[in-house]
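What you see is the complex with one protein chain gone and the rest in place.
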Amino acid sequence: MLSQQILNGLVSGSVYALFSLGFTLIFGVQKLLNFAHGATFMAGAFIAYYCTISGLPFLLAIGFSMLATGLIAILIDLIAFRTLRNRGNAEFPALVSSIGVDLILVSIAQQVSKTQVLNFPFGTFPIKFYDLFGLRISLLQIVILAVVAVLVAALIFYLRKTTFGRQVRAVATNERAAALLGVNAQSVYLQTFFIAGALAGLAGVLIGLLFNSIQFLMGEPYMLRAFVVVVIGGLGSVQGAIVASLLLGVTQSLAVAYLPSGLTDAIIFGLLFLVLLVRPNGLFGDINAVAGGTRQ
Amino acid sequence: MIQFYYAYQPIIDFFLLSVGFGYSQQIALRAGVFSIATAGFAALGSYCVAILATKTGVPIFLTVILGTALAAAVGGLLALPLARLRGAFQAIATLAFVQIILSLLLYGEGFTGGALGIVGIPREVNTWILLIVVGLTMYVMWNIGRSGMGRVFNALRQEESVASSLGVNIGKYHIIAFIISGAVGGLFGGLQSLYTFQIEPHNYGFAFIVNVLTVVILGGRTTLLGPIMGALIMAILPEIARPLAEYRQAVNGVILILVITFLPNGVGDEIVFWFRRRKQARQQQHRASEKEARDAVS
Partner (left out) sequence: MKFKTLMLSATSAAAVTLAGVAAHAEDYKVVILQSLTGGAAFIGKNVADGAVLAAEELNEKGFFGEGNQMVFSVEDDATDRTQTLSLITRLAADEDVLMVMGPTSGSVAMAGANVANEREFPVMTTTNSMEVVENGPWSFIMTQPASITMPFIADYTAETLGLERCAIIGVKDNEAYVALQRMYESLITEAGVEIVSQDGVALADSDFSALATKIATSDQDCVFIGTPAAQGANIILQLKQAGLDPSTPILGHNAFASPTFIEKGGAAVEDVYLIGAWVPGGDDDFSSAFAESFEAKMGFPADEWNAMGYSGMQVVAHAVRDAAEAGNLTRDGVRQALGEQKDIPVVVGTHTYSYDEERVPYFGMKVLQVKDGAFTVAPE
């Protein structure tokens, strides 16, 4: 059972990674907490659901949903962040306005779904199980692990090796210096928001599919998890977020399996507190973010 | 007037409670701490009062004082680790604090009643008591604002590095701000449980955090009038916008975005600032006309 639980944890953790990457990317580049990231994730699941039931092939529905959540994230930047950012000292105001966006998106989803729990129709994805060294693993779990691995690798490649990636890192380190070197910061912001939104949307679809449940409040627990991930991994650190997500997934699985039920949340957030105390910059340091997180 | 009070009494009472929570949230923001811990303080205060009032013979008056003291003490303790953090990390840490409190309230079933919460709390609080406590809180806040401490808070909020270069012990003032925030949050949490008969962890969740934030952001983060204006608008809004009831959360969201973007000081603060500016302008005008008069004579 232990190894089975670790597998469960790794699958959940890999989706946390997908979700947290966008969140930490936005923080790395802008030093702003995007509280509407959870709602973007939820929107991804909703859009793919309504596309699927209106007859769109599932893969197309996923693609459309990622595109749409990417655009939603750009909209979030334009509506909630841009004016504040230009005024400077936006850390707290941006948190507030992104909470505002979160409320709007969640409220719309609540109306659209009439507060019902939705799920992808049976047969959207074939349910098959394999026996792997005594582990019970589903086709969906394998696909999710593979998709997340490929996307994470692609994102790291994008950030490290391409011109765009270098611009992103330049803006993250020092926006003014980057601007002097001819980097268009606004376009970098739009790109990071788009990527973050699309990844969150995909995470929403995968979670909705994996756990047969799509509902307007689904973003909230993942948003709270993302806070844990980015604090443990180091706000703004891509590698840290991945390791921390997997760690969180496994910890959670094991906590459910072996510890008194109901204490999981207290343990996880207690852990977060502890890490903040001992290593305010996260266990894995922070690669792009400026220590302490104040905007330069 | 009596008729009006009779029909709208609960709204008036909830307005007074949210003004109280607003001051708890405001004092932290005022000192430049990005805290959203008020929900946690309120939960501590209300559970302390509810447990003591239903399970022990402690006089009601004393339970409120104990609840206030407990939340203040926890606030002070919380400030110690928070002092090492900045900005976004403070927000995350205080959110984690609220989550820990909530999950312990759910878990400690024997003591806190778990999800069932605590029922049968005597209703000892009415509009007049709330009015008096809000008045006293305002008086305390007013004194803090006028004192040196208020000026230090303002300096911390505006530019921490400047404050520290002037030799201000930032940590100490953050701890003081948190103790006050905890005390006020705990106090009104306690009053709330003596008003609503029953409490459950759910009452202090995300919705509470958002409501308190909205009150202070909408009203204003520095003046006494801020939370009053914020709470007033939030109390009246659902009444005049009944057709929008289903979209109340969305309306809340739109307000947050619009106010923080276009009226960053909040309605209450803007009103106070406008009066201050007018007063200043008048004084200047006065001085100018006096000068003119003197010039004319000489």
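In this document, chain identifiers A and B correspond to the written order of the chains, with residue numbering beginning at 1 in each.
Just so we're on the same page, a contact is a pair of C-beta atoms (placed from the backbone, for glycine too) under 8 Å apart; a residue touches a chain by one contact, two chains touch by 3 or more.
Since this is a predicted model, take the numbers as computed values, not measurements.
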Which of A:Ser54, A:Asn86 or A:Ser261 contacts the chain that the document leaves out: A:Ser261
Residue among B:Thr68, B:Thr137, B:Thr196 or B:Asn265 touching the omitted chain: B:Thr196
Contact residue for the chain not shown (choose from A:Ser237, A:Ser253 or A:Asn281): A:Ser253
Residue of B:Leu62, B:Leu80, B:Leu116 or B:Ala288 touching the missing chain in the full complex: B:Leu116
Contacts of chain B with the absent chain, listed as residue ranges: 3, 6-11, 14, 106, 114-117, 119-120, 123, 196-198, 200-203, 238-239, 242-243, 245-246, 248
Those residues of chain A which, in the complete complex, touch the missing chain: 1, 4-5, 8-9, 11-12, 114-117, 119, 122, 127, 129, 136, 138, 207, 210-213, 215, 217-218, 220-221, 252-254, 256-257, 261-262
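Definition applied: only the chains that are shown with their structure count from here on.
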Approximate Å spacing (C-alpha centroids) for the pair chain A, chain B: 31
Chain A partner contacts - residues on chain B that touch it in the complex: 29, 34, 81, 84-89, 91-93, 95-97, 99-100, 102-104, 106-107, 206, 210, 213, 217, 246-250, 252-257, 260-261, 264
Chain A to chain B touching residues, read off their complex: 27, 31-33, 79-80, 83-84, 87, 91-93, 95-97, 99-104, 106-108, 110-111, 220, 224, 227-228, 230-231, 235, 260, 262-266, 269-270, 272-273, 276-277, 280, 292-294
